[in-house]
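One protein chain omitted, others in place.
Showing chain A:
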């Protein structure tokens, strides 16, 4: 897949909107995909992520999804943080107009990078938090659809955020975008009709991908289409040292036996507590402790900043 515009924007470029005149200074490119390029931009000292697309209908469709998720969360009395900041069109140097939207910048690493750099001991809590994110979305009536390693960014202290809502689908409709290996249909485990279980299936594959990536790839390329079943995935989980304690949970997710992400999260939490914090007494200066120091340093810095500001 390639995007239909090949140029990029150098640092310092200004992207300004044709309708609302909002203007953003490009810092760097964050990533690109089938539907566009995402830039880190700055406006009035704040950083945002700006997605520039080439197809107005595709991009608008994503914007619509973000807007209706926001409205539904609001209706349910939740106070959703504003994710979508601005929507407009940009006239580029080539004379063409490109639609864009501006969203909250998530300063984080992709899920696999995060676990690699911070250590696998973060796996239980990060994935637990991710289940919470999914539950929130489900309670607004949407599935995420294209849940995969690349679409989960993890900020400090294991706080995950979902990015790329191109696959998000209202419950009851056909999932708009998915990736084969995470897809319930591909594994002959059900339809592509959007529901909470669809995401939970992908979530289980995500766990396999994180812990047994190579074996998962071998499994899917080694099986014939008819023999791809959730059972094969469950077997893989049961024979993995890292996933064995979780294999009961994974089996339920793969077979669609959790009624909701909340229920799945509660079961996950039970497992997390039962297995206890994996801290070993002998470990010198555990990572979480370092994290704590970093946190108090940050708090200190903020306090000083506030003091200085009120003083001036």
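In this section, contacts are C-beta pairs under 8 Å (C-beta built on N, C-alpha and C of every residue); 3 or more make two chains touch, one makes a residue touch a chain; residues count from 1.
Keep this in mind: contacts and distances are computed from a predicted model.
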Name the absent chain by its UniProt protein name; which of "ABC transporter ATP-binding protein", "Ca-activated chloride channel family protein", "Aromatic-ring-hydroxylating dioxygenase subunit beta" or "assimilatory sulfite reductase (ferredoxin)" is it?
"Ca-activated chloride channel family protein"
Considering the complete complex, of A:25, A:133 or A:192, the missing chain is touched by A:192
Option from A:16, A:61 or A:260 whose C-beta touches the chain left out:
A:61
In the full complex, which of A:119, A:172 or A:222 touches the chain missing from this view?
A:172
Full-complex contact with the absent chain, from A:97, A:113 or A:257
A:97
Interface residues of chain A toward the undisplayed chain are 19, 56-57, 60-61, 63-64, 67, 87-89, 97, 99, 172-175, 180, 185-186, 191-193, 225
